[in-house]
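Note that this complex is displayed minus one protein chain, with the remaining chains in position.
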Amino acid sequence: MNAVIRIEGVSKSFLHGQQENVVLADMNLEIQQGSFVVIVGPSGCGKSTLLNIVAGLLPASAGRVYYQDQLMVAPRLEIGYLTQKDTLMPWRSVERNVELPLEIRGIGRAKRGSIASELIGKVGLKGYEKLYPRQLSGGMLRRASLARMLCTDPETLLMDEPFGALDAQLRLELQGELLRLWETSGKTVLFVTHDIEEAIVLGDRVVVLGSAGGVILDHTIELARPRDAGRIRFQSQFVEIHQRLWNALMVARSQQQEVAL
Amino acid sequence: MNAVIRIEGVSKSFLHGQQENVVLADMNLEIQQGSFVVIVGPSGCGKSTLLNIVAGLLPASAGRVYYQDQLMVAPRLEIGYLTQKDTLMPWRSVERNVELPLEIRGIGRAKRGSIASELIGKVGLKGYEKLYPRQLSGGMLRRASLARMLCTDPETLLMDEPFGALDAQLRLELQGELLRLWETSGKTVLFVTHDIEEAIVLGDRVVVLGSAGGVILDHTIELARPRDAGRIRFQSQFVEIHQRLWNALMVARSQQQEVAL
Amino acid sequence: SCSNNVSPTTGSTESMTLKVGQVANEISFFPMYVALRQNFYKAQGLTLDPSTPIMMGSGAKLTTAVEADSVEIGVGSVTNVFTISRVDAYIKMIGAVTNDYLLDIAVSKQFEAQTHLSASSSLADKIQGLRGKKIAISAPGSATDALLTYLFKQQGLDAQKEVVKVNMGANTPAILAALKAGRIDAGVLSPPGGQIAALGSYGDAFISPVRGDIPAMQHQLFTVAYVKQKVIDAKPKAIAAFIRALAQAEDYIQNHPEQMPGMMASYLKADQKTGNLAWSAVKTSMPMSPLINQQSYDASDQFHVKAGLIAVSLDYKNLVATDTMKNALSATASSS
Amino acid sequence: MRTTTLPDTQAKPEQSNQRLSLTRRQGERRNLRSPLFINVVRLALLVVFLIVWQFLSGRFIDPLFISSPLAVFTQTVAWIMDGTLWMHTEITLQETLLGLFFGIISGIAAGFLLGLQPLLAEACDPFIASIYSIPKIALAPLFILWFGIDIQMKIVLASVTVFFLIFFNTLAGVRNADQHLIDAVRLMGGRYRDVLLKVIVPSATGSMLTGVHIAIPYALIGAVVAELIASNRGLGYLIDASATSFNTAGVFVALLVLSIIGGILNALVNSIDRMTSRWKTEISIGRKLIP
Partner (left out) sequence: MRTTTLPDTQAKPEQSNQRLSLTRRQGERRNLRSPLFINVVRLALLVVFLIVWQFLSGRFIDPLFISSPLAVFTQTVAWIMDGTLWMHTEITLQETLLGLFFGIISGIAAGFLLGLQPLLAEACDPFIASIYSIPKIALAPLFILWFGIDIQMKIVLASVTVFFLIFFNTLAGVRNADQHLIDAVRLMGGRYRDVLLKVIVPSATGSMLTGVHIAIPYALIGAVVAELIASNRGLGYLIDASATSFNTAGVFVALLVLSIIGGILNALVNSIDRMTSRWKTEISIGRKLIP
């Protein structure tokens, strides 16, 4: 078994005052080495919580997470995690924010500068290096965070809605860039999105989560790569997968509290 | 002329150190009373800046904005603005956050409570009333902000990527809800999104912004309403509009700094 | 309302309340304590406001309070009165509280060992021995400072240049702590500080005017009650009552010496041993009456001139309200 | 689309059991921080301190300077019995509380005023810093002149001391308010007052409470220092009177009372702090993050 991430019986609950809110209940999942797994699910179903636990940020209430067969007890250098919320240091410029992980690894100033400026270019922020986070637009913040995560070239990528705030064109470019990176390097990617199309275009496998982290559907996408995002939507296979995921999401949603419109 | 919002020769530039960054240059736009106008454009092109100026939050460097033929000099009660960044008060529970605008208008406790709980229900946050913002997921934060904006029933809605962080199903529901609200009340909506499909499903008119707030395309969507989001994408007219917007975005993007992949 | 406008000297509606302030609860204010404890103020129809004298901590602050009319009667050392008379020509002494310079120079045992001096050495040797040493005083220009200046001048020396003076306020425990820790060599402090140091065998009362170490300083006026002239004018009856109460206290002290060690102990909130020590150190310094006589005044005046604290001798008549005191005390005689 | 499945919780009873046990485990972990444990640690610290003190006293350091726990205890009992302690404590407490009250009110007001008027703040800044740098004890004559020697003077001195501490912390808190939240209130049609009450005040609460934390002891110190300037009652007087009569135990009793008052007021502010900052989380660096 070459599961790089093994989630075994993980539960997580938060106390809201007296009341206990069970976010994940006895969840099991395996992510194979080198695979691109997309997680979708209704808002508030526990996707970010799951990623936090996998990344070693949050202790599970019960259960275990293994990374390369080692128990996760704290964040690991091999894992890069783009959190849902942007966490750029407000007192550092874009450039210095992107350099931060390199700084922590003790990489020299010159090397740091060149890696950072290359990635800043890739995400389209050239010319904005000296700005502070408060001076950036929402999408620019997201791109700076992405550049920061990528600059240490992690083996496994956890990405929580990385492209949600980007325009269609830029998103396409960055999706392409991500796929190229993944294909050429054998990285493992765990990717959360709300965009079913994006899920199908990117994933080897799409996992639909329902209430309390229950897996509603675990679907392998058989579409041939490279997939052309512009055309793929008109393929019948795509439409079928789309429908299936949509239905699964519907189930997932109905498990959750009813939305009274 | 029944233009509810008139943007006349608006320019805005920010100083980044010594360098001046021109975000909007001599922009002109009119929003008709009761229309649903969607703005799309590459990340960082100035959409949020434009909305900030229209809302009266940010002073323009030059030019004027009129609301109902009155010069905008400060935020107005008739305008509701869902900003891109969530601005829930961290020290207030969801419930008390949603009540805040009513509190400011001096509405009594009981009335406030009933309006707020109705809206909290509508956005699917029932049961989470007592939580503080830090205990919510990204999508839940967004929904709470939406409920807060809607609770004063503003005449004009400015919405900056309101549904970007929501799952497909929920987004559909809330889009439907928004359309219903708009259709039945004669409200004017100015809506920013990155999702071209969403733009077409919702808008009377889609404005594509390019570099420095230049209008690349101002397209009226002639599709009949009600539009079924599930089916519409397979209509030929939809595909054509989609393509046209896509091309306009491409132009807009190319105007901006090159993204070196 | 017209009764309020009656001239204060008629005194018919005069308030019998006085604000009294003193420097500290030191031994040199003992008669004030006796007057309070034996209810002599009340006996004279006087009310203190507040009911116990206010502690001002230093002579300078007390004189300021008197000048600012926050305190009507100040009880402090003559030195303060002389100093304040430079800026207020209408300051008047209205009663002697204690006589004799109730301050000692205490030294540490180390000092005595180094210099081979002791309390029984000659005064000249002792002063010579103090040259170049660190000596604690309460504040520049205070009575403690005056003593040093005077002694050094006796030997033709300038204390300002010969010793390192350290201001430590009227804080006897701090001075003792410094002596014990060897931080200073000597300190000018009020009895029984030196005796306590001797008991703890880390110091000694080295030069003590009250013990008679300095013959020229004996029987000089030391602690007095003083007021501004306008207070005497505004509240003659109350002032007279205060003087009579002080007289009663001083009488009582003279007539009941057997009670005094006990009273001293309770005054100092100390044990009986300290009480005994204190009483035996000061019993000869208690005046017979508040009347300030010319001789004790002159002795004090001379001392201050020699110490350089005042440039020229100040006239007894200008500073002492003799008539006020005499009138007050004769009223006692007639009433009792 | 609207069919509602029962939430997972009720669906599987054995899971809900497991959840209960989770709660228990979390409870255990939290025990480390339970009031009982903390109080035991505190008590232990206190006892060690007292033993060391008693041991040093007389053996290595003259009790004239440090007294001893037993002597302090005896003196405390004596003074409680004869009412001395309460009389003096009462007056100091009164001065302190009034000083705190006026100092906090004025400090907060000035902090908000200058925090919201950067121009005024910049113009006044050097003067404020300069006035603040003057030791109030050196102004004793002026205080006596203006406010007499009664309780007013002591309250004024305590207030002035408190004022600056609250002022600077409030100022910092006001300036740290999040512009996005201010904008949000403006968008809701909030006027100046609303922005103040709904954003700036809650944002500055933490800083203000830090100010109060810092100020409480200074209110006490201010009152005591004022009592050292002129007094016939109060703990400052008690300290002074005890010191001049070589009653070191008496000095320590007064200090003990002061520190107890300080401790109690501090605990009070702590509980207000806990109440107003329930929405915050404690930071955790997670050095040991074992699930």
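First chain written, first letter: the chains are A, B, C and D, and each begins at residue 1.
Everything that follows uses one rule, which is that a residue touches a chain if its C-beta (ideal position, glycine included) is under 8 Å from a C-beta of that chain, and two chains touch if they have at least 3 such contacts.
As the structure is a prediction and not an experimental result, all values here were calculated from the model.
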item: Contact partner of the left-out chain, one of C:Ser142, C:Gln220, C:Gln248 or C:Thr274; value: C:Ser142
item: Given C:Thr17, C:Ser51, C:Gln114 or C:Asn167, the one touching the chain that is not displayed; value: C:Asn167
item: Residue, one of B:Gln32, B:Gln68, B:Gln235 or B:Gln255, that touches the chain absent here; value: B:Gln255
item: Where the missing chain touches chain C, by residue; value: 58-60, 63-64, 67-68, 83-84, 86-87, 134, 136, 139-142, 164-169, 171, 173-174, 176-178, 180-181, 183-184
item: Interface residues of chain A (partner: the chain not displayed); value: 55, 57, 74-77, 79-81, 83, 85, 87, 89-92, 100-101, 103-105, 132, 134, 152
item: Residue numbers in chain D that touch the chain omitted from display; value: 32-33, 38, 41-42, 45-46, 61, 65-66, 116, 118-119, 122-127, 129-139, 141-142, 145, 164-165, 168-169, 172, 174-177, 179, 182, 186, 192, 195, 206-207, 210, 213-214, 216-217, 220-221, 224-225, 228, 236, 239, 243, 251, 254-255, 258-263, 266-267, 270, 281-287
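Rule of thumb we're sticking to: only the chains that are shown with their structure count from here on.
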item: Computed distance of Cα centres, chain C from chain B, in Å; value: 84
item: Whole-Å gap separating chain C and chain D, where each centre is the average of the chain's CA atoms; value: 42
item: Touching two or more other chains - residue numbers and ranges from chain B; value: 85
item: Contacts with 2+ other chains: residues of chain D; value: none
